[in-house]
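Structure record follows, encoded as structure tokens.
The complex is shown incomplete by one protein chain, all other protein chains being positioned as in the whole.
Every chain is named by a letter (A and B) in the order it is written, and numbering of its residues begins at 1.
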Amino acid sequence: MDRLLAKFRAPKTGNPHLVRIQRRDKIIALVTARLRLIVALLFIAGYAWMLILPTIPTETTDKIDENALLPAQINTQWNWDEVHAADRYLDQLEHLRDTNASSAERALYLQTEFLKLGLDASTQSYTFSTVVGDSTGVNAYALLAAPRTPGAEAIIISASWQSRTGEGDGTLNLRGVATVLSMASFVRRYSHWAKDLVFVVSDGYLDGMQAWLSAYHGVSQPNLLADNLDIATSVVWVALNVDYPGHSFSHLGIFHEGLNGRLPNQDLLRSFRRISRQTGGSPVILYDHIDNRDNHKSLGMLGSMLPSWLQTPILSIPQVRKYIYHASNVLQHANYQARGIGSGTHALFHKYRIDAFTMYALPATGPHGFHTLGKVLESTLRTANNMLERLHASLFFYMLTSSDFSLKIGMFLPSVICVSVAMMFHGLGIWTSAGWTQIAATATELEKSKIVVARRIRPTLPVLAIMAMTHAVGAVLFYLVNTSAIATSSFRQVLVGLVIATLPMVLSANPKVASAQQDEDTQATVAVTLKALNICLASTVISILSVLNFSLAASLAVLLGVTLCIPIPSGSSAKWVAYVAYSALGLGWLAIPGEVERMVWGWQMLGVWTCPIVCMIYTPLVLQAVIVCKLT
Amino acid sequence: MRAIIFSICACLALASPEESAQEFFAGSSNHTNNWAVLISASKYWFNYRHMSNTLALYRTVKRLGIPDSNIIMMLADDAACNPRNRDAANVYPSPGGVDLYGDNIEVDYRGYEVTVENVIRLLTGRQDPSVPRSKRLLTDDRSNIFVYMTGHGGNEFLKFQDSEEISAHDVGDAFAQMWEKKRYHEIFFMIDTCQASSMYSQLHSPNIFATGSSQVGENSYSYHNDHTIGVSLIDRYTHYILGFLENVNKTSHATMQDFFDYYDTTAIGSHPGVRSDLFARPLNETLITDFFGGVAHVEVSNSDCTPVFGDVVEEEAPVRSKETMVVKAAPPSSPQPTTVDGKGIRAWGSFGLIGLILSWVAFRTSGS
């Protein structure tokens, strides 16, 4: 004990400052001697943490932080009359669908219905032009002003014409629209609404709502031509999106991811969960994954990926089933968040600091229909009605592993940070060792068995120039991808990828670069320096992105973490294999069918950042690794 | 004119009427009028139950006889006309209960006027000359006052309007000033908040007794969640005591001891406290109606005409000397020496701590 303390206590004699410096050096030496071990441990820790995310003991989502909400404390008045009204609306909507009515006719019908109810109603037509295609449509919306108070805030109840099933594959959301119409006729009868209620039936899937919201908030986009809204109202705090594609439903699913990975305040989701269970009697799930513990047939994303001979024995263990269920949810969440397009029409609201989510009625032959959905929606409306200020009490950064459990940021963020720190340590290690070279020891020094090292110059400027060039290439790639010629043709995308993949070879053929590879004693090689800076830059990017869009950072960590740090194998065939592998890693996304279109469409229509990041940050980073590979 | 008066009054002198007066004293209290100060200190829709608490006691106190001119009611928010109220203009204490907001209520301080400063000004009487009569506490040394406060509270404080607090010391000082100016005869202080008992721990003027709905460290609970209106309608403590008060009428002889014996911890959900060490009379002789009811004395004149000089007005009746009419009490003592010491110790302690830090920084020479 005394010896331990003595190590840290300052000696009584000697210069105290010298001692301080020596002590610091000792600590650093301790770390650097074991650097590889530390890096390896951090990588393992980071990846293992990511793997166990679905099972971390978390808090349940029972507690509501905002006292004003008071969810599920009312008796709902929605009853079979309203269900009957919804059925009548549904009949007319189906008629519109069967007669192939155009957007304008649909919108006119909706506006007429709203006007018949006595609400202020109007339509808005819009045209989007992107390189991957144009979309036009007509939205319909209506306003019920707060009966007894000046409407300083508003709640939006919306349904898009196309359901979010299959990310907007064309399934119609007829019953969702019918619910909105019926709800409009229902709320009119009561005077206990303290906020304005805005009913929006947007055309298409995401495009309609994007046009409407942009016009509502006065934000303009160059590729959007939309009417101004006739009926303007006030600040919106909460938006409820209804999605009901099937005939009946058995569960209500929560879709909550927003654009660029933003999430709504968790109090809203927790209230909805409580309301749906207590008032509506309908169980709540995340997305459309039914808990496989209830339903042995449903396996979720992950379960269905297992080979069939493995499924039965593994899935009979309850902990495994639980893990698979939660992991499916986490993966789905990461998918939506990393891609940045969000998981439904509600995604577009978060940009304006509106808390929104989509309640998705999971199609089934199950017991619930308009009656349950109406009750749940009415009760959620009453809860939102009770709000006195924007939701701020609960979490904004979280990860739901199921509708009952959520992870706080401190439980999932450090996983990616571990990986990023490991990369940073590794990169700095390479950098440091690039600055020193071992020189031949003289005889006297050999006796003392000391290793003699000497400084050498690192070719920083050329390396930075190379990195800048890769990012410039990335910018060019981004520009090219956003042109209609390339965005629409997958052949041309692959072509572009191949062209870019050959660029490192061109670079290494450059005589100046090639000559710089030789001298190992007075100057470090470009390859080593480039590798060091590449890893450090990647680590920085991952750290920064982790607080903006966790799933995107996690994807980068998974894709780039160990791959960038692996030492390049010697031997020319191995190096070629590495070259091809890295190129595929960096540019292979151009070959995935439909991916480029989706990214470009997201960027051009919704302002999603995934396309720029992938083009201008991810691809250049991997290109730098390719160059390292070529130059080694 | 004098002759007329003379003749009229001469006739009375011959008639020699007696003037009789009837009084309505019961029990041992010497007060002549009753006042009530009812305060609900919290805003927002989900604090409906605090408004309801106050209105329920207002109804009780009015039913038992205190007139509106003697009641000061402060409601920090308007629950009845809140746009979220499904039953507009009504406030209910229980599902299916009687509407408390009624036709005939007088709210003296409403909304933003309910502040700590206004409460203290009201109690001490130091109001701007322009404050109207209905907002003043015009009590004298024969007034019994019932003070009721409800809201969100904590250890020795009560939250007003979600933005400020009144501390137990302020309440104690206000009552002390009232005692100095002889603005009350006796005070009954009731408080229904979390950690209510701490709020009357700093009272030091005589003739006050107090009760609170919970002890320090305990919460007070709301009673019933009504699913029609969507909020809790009333607090448990107030709901429980209303059960007792409903059976009290103007002529009831129920005492304060009966009232406190009626407390039931399991029904209320917390341990209500009582403080009566400053109160001169025993609680089993203090009637509920001494505070909740509006005892009014009436003197019926039983003469044909009024003798300006007439016959005896009970001058032979046993006369109470002045001393017994005013409850003698020790003058408010200066704050207990222990609190002064406590304050002093803290002050000197913190000076010492800062001094230590400074000397360490200044005299650090070697070592790092």
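In this text, a residue touches a chain if its C-beta (ideal position, glycine included) is under 8 Å from a C-beta of that chain, and two chains touch if they have at least 3 such contacts.
By our rule, contacts and distances are computed from a predicted model.
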item	value
Complex member absent from the view - protein name from UniProt, among "Exoribonuclease phosphorolytic domain-containing protein", "GPI transamidase component PIG-S", "Ribosomal protein S35, mitochondrial" or "DNA replication complex GINS protein PSF1"	"GPI transamidase component PIG-S"
Contact with the hidden chain (one of B:Val98, B:Ala267, B:Ala280 or B:Ile354)	B:Ile354
Residue of B:Thr265, B:Asn284 or B:Ser301 in touch with the missing chain, whole complex considered	B:Ser301
Where the unshown chain meets subunit B, residue by residue	1-2, 5-6, 8-9, 13, 20-22, 24, 32-33, 65, 67-69, 104, 106, 116-117, 120-121, 124-129, 132-134, 136, 140, 142, 166-167, 169-170, 173, 176-177, 180-182, 250-251, 294-315, 317, 319-322, 325, 331-332, 334-335, 343, 346-347, 350, 354, 357-359, 361-366
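In the analysis below, only the chains that are shown with their structure count from here on.
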item	value
Averaged-CA centre spacing for the pair subunit B and subunit A, given as whole angstrom	59
Residues of subunit B defined as touching subunit A within the complex	44-46, 81-86, 88, 225, 227-231, 366-368
List of subunit A residues in touch with subunit B within their complex	10, 16-17, 20, 67-68, 70, 73-75, 146-149, 190-194, 382, 385-386, 388
